[in-house]
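With one protein chain withheld, the remaining protein chains of the complex are depicted in position.
Take a look at chain A:
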Amino acid sequence: MRADVLVIGAGITGMMAALHLADAGAEVRLVDAGENAGTWANAGSLHVQMQSRFMRLYPDQVPAVEASLPLYKAAAEEWVRLDALYGPFELVRKGGLMLAEGADQLRFLEGKARREAAQGLSVEILDRAALDRFAPWLGPQIVGAELCRDEGKLNPLIANARLMAELARRGVQIMRDRVVRLEHRGDGVMATGRNAAYRADQVIVASAWGAGEVVQDLGVAIPTKAEPLHMNITEAAAVSIGHLIQHAERSITLKQLGQGQIVIGGGWPARDRGRDMPPEVLAASLLGNVALAARLVPQIGGLRVIRTWAGMNTTADGASTIGRLPEASRVVMALPGDAGYTLGPLVARLAAGVALGTVPDGEVAGFAPARFAA
């Protein structure tokens, strides 16, 4: 059977692309390998400001992220729209705090805030006295913070389940298969999976860490890489932490869910165990990540951690990849880039628009896959 559009990958990006296509009346198929989607492991932070962890780890990718800042802001707003349409997803947008533990770090944040303000973000530097008015629970060593009002958080389990249900309501089924090859033909695309072959007029590639491999014969070398990451969650407490908490120098995100649990993460590594196993939690990450959280917000020290998990994030060059392949125009890429859960829905809408012809190629030129031409 031939579809109008085949979407490869059923994470947040693939699901939302399929939803938009179905709503536009297209005949859509979704195929997913059912392996290590970041979407089912992620923490639901809506990231907008530049993540210091990322700036430190991948300094060469910072310019690309900086140019994407308006996209992040729009992506957070896209989530607010989805929350109204299909939610509630426990979405809260009180802003994100990036903490400084000394004068140097605060200066770093000041410089960062200036660059972000220039890109249209709503940011402000707060001193300790200002922080104490709404976050007295921060550790005594915190001297100040950058507040980015565009940031927020949501419950990804609820959002994923609701969006899956929306897809089911539209009759979009997810086929379990791994696509191993894509062939571009004059009149369509042929995707060969392990279980079956799929024909479609166009293909949207939303397979995250598995994307580079899928399109490697089509004239691009997209360096998508699986990055195993670690998360922790505590038992519930009365809700008192409204903001998303990060640090100016160290890897951490901390937030409280609507049901009271505290979710601690921020990109601490896990161990890859191959495609058919979730990554393994490492002792050093668990200890380091939670200990850091307890130093920044000492009051959580009285709670217990009840679970940790690990999942696959995807890295490439820091920016999103959206648009048609230069040598295979029926194949449209939909790769969100860093903080991919935040970006997923917006990237999906743009990619679906490209496939449907409602978003002109020029509108996504800044994210075109041509930059990876082999």
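Here, a residue touches a chain if its C-beta (ideal position, glycine included) is under 8 Å from a C-beta of that chain, and two chains touch if they have at least 3 such contacts; residues count from 1.
Everything that follows uses one rule, which is that contacts and distances are computed from a predicted model.
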I want to check something: the complex is missing a chain, and I'd like its UniProt protein name from "Fe-S cluster assembly protein SufD", "Branched-chain amino acid ABC transporter permease", "FAD-dependent oxidoreductase" or "Cytochrome c oxidase subunit IVB".
"FAD-dependent oxidoreductase"
Out of A:Val203, A:Val290, A:Ala334 or A:Val364, point to the residue that touches the absent chain in the complete complex.
A:Val290
Quick one: say which of A:Val239, A:Leu356 or A:Ala370 touches the chain that got left out.
A:Val239
Touch assignment to the omitted chain, from A:Leu57, A:Ala84 or A:Ala165, lands on A:Ala165
Where chain A meets the left-out chain, the residues are 34, 40, 137, 157, 160-161, 164-165, 168, 234-241, 259-260, 278, 280-284, 286-288, 290-291, 293-295, 298-309
